[in-house]
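Complex shown without one protein chain; remaining protein chains in place.
As written, the chains take the letters A, B and C, and residue 1 is the first residue of each chain.
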Amino acid sequence: VTDGTVDLRADFASDNTAPVCPEILAALARANRDAAPSYGADAETARLRERLSVLFETAVEVFPVSTGTIANVLAVSALTPAHGAILCHEASHLVMDESTAPELFTGGARLVTLPGSRAKLSAEVVRDRLAAWPIGDVHAAQPATVAVTQATELGAVYNPAEIAALAGVCREFGLSLFMDGARFANAVAELGCSPADLTWRAGVRILSFGATKNGAMNAEAVVVFDPALARGLAYRVKRAGQLASKMRYLAAQLLAYLEDDLWLRNARRANAMAQRLAAALSAIPGVEVCGAVQGNEVFVCIAPAIRQRLRAAGYAFAAYPVFGPDGCRLVTAWSTEPSAIERFVAVAAERQAV
Amino acid sequence: VTDGTVDLRADFASDNTAPVCPEILAALARANRDAAPSYGADAETARLRERLSVLFETAVEVFPVSTGTIANVLAVSALTPAHGAILCHEASHLVMDESTAPELFTGGARLVTLPGSRAKLSAEVVRDRLAAWPIGDVHAAQPATVAVTQATELGAVYNPAEIAALAGVCREFGLSLFMDGARFANAVAELGCSPADLTWRAGVRILSFGATKNGAMNAEAVVVFDPALARGLAYRVKRAGQLASKMRYLAAQLLAYLEDDLWLRNARRANAMAQRLAAALSAIPGVEVCGAVQGNEVFVCIAPAIRQRLRAAGYAFAAYPVFGPDGCRLVTAWSTEPSAIERFVAVAAERQAV
Amino acid sequence: VTDGTVDLRADFASDNTAPVCPEILAALARANRDAAPSYGADAETARLRERLSVLFETAVEVFPVSTGTIANVLAVSALTPAHGAILCHEASHLVMDESTAPELFTGGARLVTLPGSRAKLSAEVVRDRLAAWPIGDVHAAQPATVAVTQATELGAVYNPAEIAALAGVCREFGLSLFMDGARFANAVAELGCSPADLTWRAGVRILSFGATKNGAMNAEAVVVFDPALARGLAYRVKRAGQLASKMRYLAAQLLAYLEDDLWLRNARRANAMAQRLAAALSAIPGVEVCGAVQGNEVFVCIAPAIRQRLRAAGYAFAAYPVFGPDGCRLVTAWSTEPSAIERFVAVAAERQAV
Partner (left out) sequence: VTDGTVDLRADFASDNTAPVCPEILAALARANRDAAPSYGADAETARLRERLSVLFETAVEVFPVSTGTIANVLAVSALTPAHGAILCHEASHLVMDESTAPELFTGGARLVTLPGSRAKLSAEVVRDRLAAWPIGDVHAAQPATVAVTQATELGAVYNPAEIAALAGVCREFGLSLFMDGARFANAVAELGCSPADLTWRAGVRILSFGATKNGAMNAEAVVVFDPALARGLAYRVKRAGQLASKMRYLAAQLLAYLEDDLWLRNARRANAMAQRLAAALSAIPGVEVCGAVQGNEVFVCIAPAIRQRLRAAGYAFAAYPVFGPDGCRLVTAWSTEPSAIERFVAVAAERQAV
C-alpha cells in the first residue's frame, strides 16, 4: 500500500517523471560494444546528423546535450549578443524554469516577457513591441531573438502559419526565431505537419529537439538549421561542459528515438492519453477542463475538496494559478497507462478504483 | 578487417573511449520502473547521498552531473569569486581541455598556471607564488583556490601527506583546495588509502568524483565536504543546465559504481593493465616508458618508425611532446583486455599478433 | 542665428546637457596642485568619506565613479547573486537606459519589471509579486534586490514612509533595497527631509548619489550604508575599470558639491525652474501638464502643432508616449535661466520671444 502510494505520486506530475522507453534502453545496450572514439567522433553521432537531416529534409548540424535547459540557453546564446534581448512569453520555460541560465550563457542578455493566451506569442504582439523599441539606441537592450515553445507551457501549439508569421516579424526587424521543442514531438503529433514545415521552412533558425520528456534518458538535441551558426555553437557546447566524452550514448538514444518514428508514436500515445484523461475528468462535477487539449498537457480546474482527495492519495501535480485558484496541470507521457488514468479519475470522482 | 581496424583505433587513446561496464548498464535497466519524481527528488539520488557519505565517512552533499568539465568548473566556481584566481598546474585538464569554461562559470576568475613534475603541484611552489602575491590589493586578481588533479594528467598521484601539505598552504593564505578526481578511483587504487584521508581529512573542500572514465555513462559527481557550499551549488547546478530531470538515471549509475566497490575493482584492473602494458612495451627496443606508472596512464617514448606502424594499424593515441618529440600517452581502462595489449605490443614489436 | 539654434536644442532635453557649475570647476583647479597619491589614497577622497558620513549621520563607505549607469549596476551587483532577480519599475533607468549593464555586472542576474504610477514601486505591488514567487526553488531566479529611483524617471518622489514600507517588504522576504539617486538632490529638495531619513534609516543599503545631472562633471558616488558590502565593492569597482587613477578630481568635485549645501541649492533652483516652467506652460492652450511636478522633470502633453513649432526652433526634448501620444518630457537643471523658460514658452505660445 505504501509502495503503491509512492508510485502514484509522480503520475501526471510531469512527463519527465516517466521512465525511459524500452527501445531506447535497448539501444544503449546495443551501443555498448568495444571502445569507440569520444567527444562525438563516433559512428552513432555521425549517423544521428544524417538521420536528423533526413527527418528535417535539409542538412542540419546537431549537438546532443543532457537537458532541455542547456539546449535552450545554448541555442539562444548563439543568436543573441550580450547587449541583446530575447522576446519570450512570460510563462515560458526560459523565464520560469531555467534560473538565470539564459543570462549566464548569453553573457548577460535580457529576457523581455510578453503576454499571450496559453503561453503563445502572436506576431501582432511581437510586432507592436518591436515597433516601439528604440532599435539601434545603445542605451537600450537590443532585440535579437524571439523564442517560442512548441507545444507551449500552457498546452497550446503553433501551426506552421503562426510560426511563419512570427518569423516574418523577426525578419522585418532583424531578429532570429528560436523554437524550444521540449514537446516538439507532441506538437507534431497534434498538428500532423512535417517537422520541416514547422521549423526552418517557416523561419526557425535553431530548434531544441526534446526527447527526455518523451522517452529518452536525459538526452536532447540542439538542431541548427543555419550552418553559419554551427562552428560557434561547437565552442559553446564545449564551454558549457556539455561535450559528452561518451557522446555515443546520447546519439544512440536519439537514433532509437527517430527509428521507426518512435518519437511520434510515443507522442501520439501521450496525446491520446491526455485526451482520454480530459474526457474522463470533464465528466466529474467539480472538475473543469480549461480549453482544448493540444498535446499532452491537460489544464483543469479542480474543486478544493477533490484536490485534497487527490493529494491525500499521493498525487503531486502542480498548481497553475494562471487558470484560477483551482487551476492544475496534469501531464501524460509515452508511458501513461489507461489504468493510471482510471485510478486517478476514480479518486477524483470518489469512486472505488479498479 | 576494416571493422577490426576501426575497433582498434580507440584502444589506449583514452579511458573515455571505453564502453559502459555491465553492472552500470544493468542498474539503468533496474532503475527504469514506473514514474519517479524528477530533478533529484527521487529515491536513487537520496540513496546516493547516503552511500557517498558512508564511503567518505562524513556527511557529504552530492550533485550528479554529466561531464567532468562541468563537475570541475562548478566546483571551482563555488570556491572562487569573480575577482579571484585559481592556481593550477599548467598541464591540468582545467587549463588544457575545458575551453574557457572555468572563466564562464566563475564569472570571469583567472587561471594561474604553475609548473611541477608530472603535472603535480608542490606545496613549495604554491607557497612561493602566494608569498609574492599582492594579497588584498584590488588591482591584482586575488588567489582563492588551488586545484589539483588526482591522478594527474601526466600519470602521477598525490599521497595524503602531499594533499595535506597543499591544504596547509591554502589555509595559511585563505584559499580553498579543490580536487579534480576524474581518475580518483585509479589514484585510490594505486595508493591504497581511504577516500576520506585523500580528501576532506587532508583539507579538500570539493571533489569531482569521476565515474565516466571508469565505466559509467556520462555520469560524474560533485562531492561537497563543506555543507556551507551546498546551497549555492544547487543554484549553480541548475543555472549550468545540469539539473537532470531524470536524475535517477545518473544516481542509479553512481550507486552501481559504488556497490561492492565496483569503482575500485574497475580502477584496479585498469591500473594493472597499465602496468602490464608498460612492462611489455619496455621490453621493445625503440620504446621507453617515461618514469613510474601510477594509475592507468602510461607515458612512453616511441621511436618514429614504431609510431608510424602503430598509426598505420589504426591506433589513435595522443602525442605528448612534454615527454619529448617521441612522447606518447597510452591509457588503459576498466575494460582493457590482455589480448588488446598483446595486439598493440605485437604491432609495436613487429611480431605477428595472436 | 545658427549658433543660437544649436545652443537652444539641448535646453530642457535633459539635466545632463547642463554645464558644470562654477563651484565645481573651481574645485578642480584647487585640487590641481603637486603630485598626489593615486587610486583614492589621496586626501580629497578621504575627506569625501568623512563629509558624506556627516551628511548621512552614519559612517558610510563611498566609491566615486564616472557615470550613473556604473554607479547603479555596481550597487545592484553587490546585492544580487548571479542566480538572483532585481525587482524594479518597468520605466526605470536600470531597465530602459543602461543596456544590459545590470546583467553584465551581476554575472547574469535578471531584471523583473513591475508597474506603478509615475515609475514608483509600491510596497503592495512588490509584496504581491514576492508572495507568489517560488522562493528557494532552484528553477526560478531568486528575488534579491528591490531597486527604486529617487526621484523617479517619471517625475515623482518617494517619501521616507514609502521607502520604509518597501524596505519592510524587503526584510520580510530577505531582499535588499537599493536606491538610484541620480536625482537624489532634487528629491531631498522637494521633500525637505534629511538624507538619512530617506535612505539607511528607512532601510536602503546602497545609494547611487548622483551629481552629474546636478552640476558635476561625470562624477557620481556609490554610498554604502552597510560596511559588510564595502570590501567586495572595492574589488567590483576596480574590476569595472572604475578605479580612477586620479581619483582626487572626482573626490574634489563631490566635496565641492557638498560644500555649503551646493547640491541642495542647485537642486532647489532646478526644482523651482521646473515649477515655473510648468506654471507657464499650463497657461498655454494645447499644453497640459501631466500631474504634479515633484523635482526637476516636467511631463506635459503638447499638441502636435505646438510640438512642431518647438522642434522647428531646435528644441530636442524627448517624447514620452507613456503620457499619451502628445506626451513630452522637459527637464530643468541647476543652470536653467528664467530667460530660457521665457524663450521656450514664447515659442510654445507663438508669442515673440524677448
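A few comments on the model shown:
Operating definition for what follows: contacts are C-beta pairs under 8 Å (C-beta built on N, C-alpha and C of every residue); 3 or more make two chains touch, one makes a residue touch a chain.
Worth saying up front: this structure is predicted, and the values here are computed from it rather than measured.
When the whole complex is considered, the residue among B:Asp11, B:Glu61 or B:Glu103 that touches the unshown chain is B:Glu103. The residue from B:Leu111, B:Leu250 or B:Leu310 that touches the chain not shown here is B:Leu111. The chain omitted from view is touched by exactly one of B:Ala27, B:Leu48 or B:Ala82, namely B:Ala82.
The chain not displayed touches subunit B at residues 82-85, 96-100, 103-104, 106-111, 132, 138-141, 321. Panel shows subunit C; residues 7, 9-11, 13-14, 16-20, 25, 28-29, 32-39, 65-71, 73-74, 98-101, 104-105, 212-213, 217-218, 235, 238-246, 249-250, 316, 333, 335 of it touch the chain omitted from the view. Within subunit A, the residues in touch with the undisplayed chain are 39, 81-83, 107-108, 138-139, 142, 232, 234-239, 243.
Simple rule for what comes next: only the chains that are shown with their structure count from here on.
Rounded to whole angstrom, the centroid-to-centroid distance between subunit B and subunit C, based on C-alpha atoms, equals 52 Å.
Each chain gets one centre point, the mean of its Cα atoms, and the points for subunit A and subunit C are 42 Å apart. The multi-chain contact residues of subunit C, meaning those touching 2 or more other chains, are 82-83, 107-108, 138-139.
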